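A single protein chain has been omitted from the complex, and every remaining protein chain is retained in its original position.
A, B and C label the chains in the order they appear, each numbered from 1.
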Amino acid sequence: MDALYIFLVLLSALMCTLIFLTVIVFAIRYRRNRQPHAEPIHGSLVLEVTWSVIPLAIFLAVFVWGGVIYFQERTPPQNATEVYVVAKQWMWKLQHQEGPREINQLHVPTGRNVKLIMTSQDVIHSFYVPAFRLKQDVLPGRYTTLWFRATKPGTYHLFCAEYCGTMHSGMGGDIVVMEPTQYQAWVQTGGSFGSLAANGEAVFQQLGCPTCHRPEAQGRGPSLAGVYGSPVQLEDGRVVTADENYIRESILAPNAKIVSGFKPIMPVFQGLVSEEDLNALVAYIKSLNQPPSGPAVSTLAPGMQPQK
Amino acid sequence: MTVHISSNKLNVTIWITLMCLTVITATVSFIDLGPFNTIVALAIATFKALLVVLFFMHVKYSSEKLTKVVILSSLFWLLLLLVLSLADYSTRGNVRIM
Amino acid sequence: MRDSPAVVAQAPEHHGPELLHHFARAEQQRDSAALGMWLFLATEIMFFGGMFCAYLIYRLWYFNEFAVGSRSLDIYMGTANTVVLICSSLTVAMGVRAAQLGKRRLLVVLLLLTILFGAAFLGVKAIEWHEKYEKHHIPGASFNVSDLMRENPQMPIDQNHEQIYFSLYFAMTGLHALHMVVGIGIFVVLTWYAWRGRYTPEYHTPIELGGLYWHFVDVVWIYLFPLLYLIDRRR
Partner (left out) sequence: MATAVLTGERENYLNKEYGISSWLLTTDHKRIALLYLMSVTLFFFVGGFFALLIRLELLTPAGDLLLADTYNKVFTMHGMVMVFFFLIPVVPAVLGNFLVPLMIGAKDLAFPRINLLSWYLYVIGGLIFIHCMMTGGVDTGWTFYTPFSTAFTNTKIVEAGLAVFVAGFSSILTGLNFIVTIHRMRAPGLTWSRLPLFIWAHYATALIMILGTPVVAVTILLVAVERVFHLGIFNPALGGDPLLFQHLFWFYSHPAVYIMILPSMGIVSEIIACFSRKRIFGYEFVAMSSIGIAVLGFLVWAHHMFVAGISLYSALVFSALSYLVAVPSAVKVFNWTATLYKGSISYTTPMIYALGFLGLFTMGGLTGLFLACLGIDVHVTDTYFVVAHFHYIMVGGVLMGYLGGVHFWWPKMTGRLYPEGWGRVSAVLVFTGFNLTFFPQFILGYAGMPRRYWQYPPEFQVLNVLSTAGSTVLAVGYVLPMIYFLWSLRYGKIADDNPWGAAGLEWKTSSPPTTFNFDQTPEVTWEAYNYDQIPAPAEVSFAR
């Protein structure tokens, strides 16, 4: 991203000096008492076309370059470790997959792809790490994702970039990048919360989800084993990929999308599940994709292949 | 405006067609045409709107090209708003639209 | 200073073909007034356009809620309203013709008929809104659509999303009704001036502009009716 920035700075500097120099030279060369009578020049089509087409070509080149970078930034790799971020008015709460929870702090090992799955409890915030040149607004009511791979250990600023109220400027924090060994040591000492997926399963049981969502899919709700990332056939014929937003919406407003072959009897959980529990639930459902490492036995639901 | 005066006979015929179209669009909506229900409803509404604009508002007979330009450009701008915001909504993550 | 720009070229003090000081010819003044009116209608198209954009997005997102909400509206009242407005458009069109031919009494009668139809439209609208009030379908604290859920078991709806439909319904019909009230106000003034015989075949621009405005409000309703009432009436 910096290379693109420097290229544009140089290009702009060149254009600025070019225009300023011509203006100054013309202003001095053709000042009034050296040139009492101006020559009536109407214009030239050739010149007009050249200084329309050339800038357009340069602009489109810069657009493509910027687009490529934007594309890479917005498509997280498959195997990234996930961290759930909940933005609240004037603080950031982060939950690692391995379990540790942090406030306004994010400890990350170097060299590993980290994917942030972010949502907000109240207003729009924006997760901004100037050092990584990354920013992503955090919207209430849905997930937005951001991924990065830290390379140099150190502590970097974390800001909230979207105005969110009184302490908008106080809503900062730090991203602490550590060597992988130090990171493991930190995870151990980070308190035993148990992995996020384990918490998710506890919430799953507590809310009574298994009564309908049985692994062998003969319950009244669709089986959730291997649902994450695979296409889901809906009642009205649409096919939707089950990403985090789909899972979140199916929990909070289940009637929005009914899986084909099932009746709309799932209760609405909007307002009954806190953001942290919701994140835990989503992490648990995603953990059902791997082969049965967790206690829950996951078998293949009829007709749906979990994508590896 | 133009000096064109539309005869009462024309006004009444336009009025009758509009009434019939209203009844048609109301009844057609009860028949199940699959995805075409909305398209038919909008087509009838557009046709009725055209009748009112062209005949009742004297746009058909006015020699003034500018009036037509103003109407078409404002409809085009409305289209800009709808289509470009759809560019965002139809390509969002889990596709909500067919 | 009535601030409604609908009646554009004000009639100053004296009678006769009013030629405002800054126009060279009467024809130029009439064309300017017409162009001004059409540009004002362009702003109105964009004004309603913002709401149509919100309607389009939410209809694509919450089709079931829109269908159930649309089904809860009384289609007979909606059709009646459309018929009333089309009749009012007819009387306006004939009124403009009467003004062009200088038939003063016919013009006044037609303008009064138009005001009558406009009032009828608002009356029907008031009845519909009152019915919605009784069924607690007005968005806000006392909003609940359990009755609609029972009536449409095969269509699962979410309470909050249903509120979006009804807030858009009330916002759009409310704005349209407001334009109707302004229209009736303009037509009352036009009738008063017409009664005093101010409009002659040479000078009747305010009548034409009032007519344009009225026809525009009718066209907006022609689109509102199918988009709000006929979303999904299929058995």
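What to note about this one:
Throughout what follows, a contact is a pair of C-beta atoms (placed from the backbone, for glycine too) under 8 Å apart; a residue touches a chain by one contact, two chains touch by 3 or more.
Owing to the predicted nature of the structure, the values given are computational and were not obtained by experimental measurement.
Within the full complex, the chain left out of the display contacts the shown chains A, B, C. Within the whole complex, the absent chain has one touching residue among A:133, A:149, A:220 or A:263, and that is A:133.
Residues of subunit A that touch the chain left out of the display are 1, 4-5, 8, 11-12, 15-16, 19-20, 22-23, 26-27, 30-33, 35-44, 47-48, 51-52, 55-56, 59-60, 62-63, 65-71, 73-75, 89, 122-124, 126, 128, 130-131, 133-137, 139-142, 144, 157, 159-170, 172, 253. Residues of subunit B in touch with the missing chain: 66, 73-74, 77, 80-81, 84-85, 87-89, 91-93.
Although one chain is hidden here, its contacts on subunit C can still be listed: residues 1, 3, 5, 8-10, 20-24, 28, 31-32, 35-36, 39-40, 42-44, 46-51, 53-54, 57-58, 61-62, 139-141, 158, 160-161, 163-164, 167-168, 171, 175.
In this text, only the chains that are shown with their structure count from here on.
Separation between the centroids of subunit B and subunit C, computed from CA atoms only, is 15 Å. In whole angstrom, the spacing between the mean C-alpha positions of subunit A and subunit C is 45. Per-chain Cα centroids separate subunit A from subunit B by 41 Å. The set of subunit A residues touching two or more other chains is empty. Residue positions of subunit C touching 2 or more other chains: there are none. Looking at the complex, you find that subunit C touches subunit B at residues 30-31, 34-35, 38-39, 41-42, 45-46, 49-50, 52-53, 56-57, 60-61, 75, 78-79, 82-83, 86-87, 89-90, 92-94, 97, 100-101, 205, 208, 211-212, 215, 218-219, 222-223, 225-227, 230-235. Against subunit C, the residues of subunit B that register as touching in their complex are 1, 3, 5-8, 11-12, 14-15, 18-19, 22-23, 25-26, 29-32, 37-38, 41-42, 44-45, 48-49, 52-53, 55-57, 64, 66-67, 70-71, 73-75, 77-78, 81-82, 85-86, 89-90, 96-97.
Contact residues on subunit C toward subunit A in their complex (touch as defined above): 62, 64, 156-161.
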